[in-house]
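The block underneath contains the structure these notes are about, expressed in structure tokens.
One protein chain omitted, others in place.
Let's look at chain A:
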Amino acid sequence: MGRFLTTTAAIALALAGAGVSARAADVKEVQMLHWWTSGGEAAALNVLKEDLSKEGFAWKDVPVAGGGGDAAMTALKAMVAAGTYPTASQMLGYTVLDYAEAGVMGDLTATAKKEGWDKSVPAALQKFSVYDGKWVAAPVNVHSVNWLWINKAVMDKIGGSEPKTFDDLIALLDKAKVAGVIPLALGGQNWQEATMFDSIVLSTGGPEFYKKAFNDLDDEALKSDTMKKSFDNLAKIVQYVDPNFSGRDWNLATAMVIKGDALVQVMGDWAKGEFVAAKKTPDTDFLCYRFPGTEGSVVYNSDMFGMFNVPDDRKAAQVALATATLSKSFQSAFNVVKGSVPARTDVPDTDFDACGKKGIADLKAANEGGTLFGSLAQGYGAPPAIANAYKDVVSKFVHGQIKSSDEAVTQLVQAIDDAR
């Protein structure tokens, strides 16, 4: 209770503070709320800052104390509740729609028409950047989640080759185990476990099933034997982690693969950013494969800049920001550093490394083939209440609170029902 009150009071103070700073805002200034503070991310954002300053717009970070998106989202909530909107904010998936529903988002449809976003941005992404026929957000990138990251030296040592099916993967992990390497680097935090489970479900049930279960939240699919089998597969793969995995951060798990302590990590392509930062090259130092059985499909999440309903005199700055964000040059420059791929499918892949080129081609193919799916673990499959209920169940299964696949399925259906 005390905690709640301090928080509310802090929010109230933040409201007051944000109110003052927003009122003092210069119309030639872009106020941006984001949590990209790590070295690479900050460098990538600098590209955008420079693009904007060429057009005469200053950049102002809205300060967010504490790392991670949660603090930023709390601050944003406070600002919006006080009616003082930033020009734009980094947002994810259903959050954009939540705010759009609350009627606080701006309208960029005119700019979108002029720049042809409708054609270049994949339809699956438009589901989150277009609300009620109006463009309310500018997607910055597309991360895909169904990747395997493998240390090549370890792979050569154990004599493995690319796994094509889930059973191949298990066989490969067995080989690593025999050779005395940690087969699977996993961080035992609920979102990491659920991110891996996204890939497992897609691999076990195929694209149709994934969409039905995790995008449409179809009860039949959630209750099905295929879902049960997915949990069985999760149980199988979790046996290959080291005993110390619980609570480990994702980048530490990536570091285990980079150093060769572990063979493989199942993680989104932000892991590539870590490999690149460690001066590793795809195909010579590390390998990127699609999670076996998911080739041809892409499970994505995407960072978006949500555009708020700012007063008319600040609109020009917002339009400039949106235009610069979706320009091909920024999309390319930013995503080369971030590890992700551009949010529009017509950006040339010349500057990208092998994994990035593959990612761009995969995204294009998935977009055309209708196999581009929102990741439930990353908040693109369903609203946060449901996504978190899902993460709970997966995590409890991995850590043994839920003991059988049957029970896991029952719990999943119940939890999603509760959160609906």
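The working rule: contacts are C-beta pairs under 8 Å (C-beta built on N, C-alpha and C of every residue); 3 or more make two chains touch, one makes a residue touch a chain; residues count from 1.
Just so we're on the same page, contacts and distances are computed from a predicted model.
Per the UniProt record, the chain missing from the shown structure is "Sugar ABC transporter permease", taken from the list "Aspartyl/glutamyl-tRNA(Asn/Gln) amidotransferase subunit C", "Sugar ABC transporter permease", "Cytochrome P450" or "Aspartate carbamoyltransferase".
Looking at A:111, A:204, A:302 or A:395, the residue that reaches the missing chain in the full complex is A:395. Although one chain is not drawn, the whole complex shows that of A:27, A:58, A:102 or A:361 it is A:102 that touches it. Where chain A meets the omitted chain, the residues involved are 1-5, 7-9, 12, 70, 73-74, 77, 81, 95, 98-99, 102, 188-190, 243-247, 383-385, 388, 392, 395-396, 398-403, 407, 411, 418-419.
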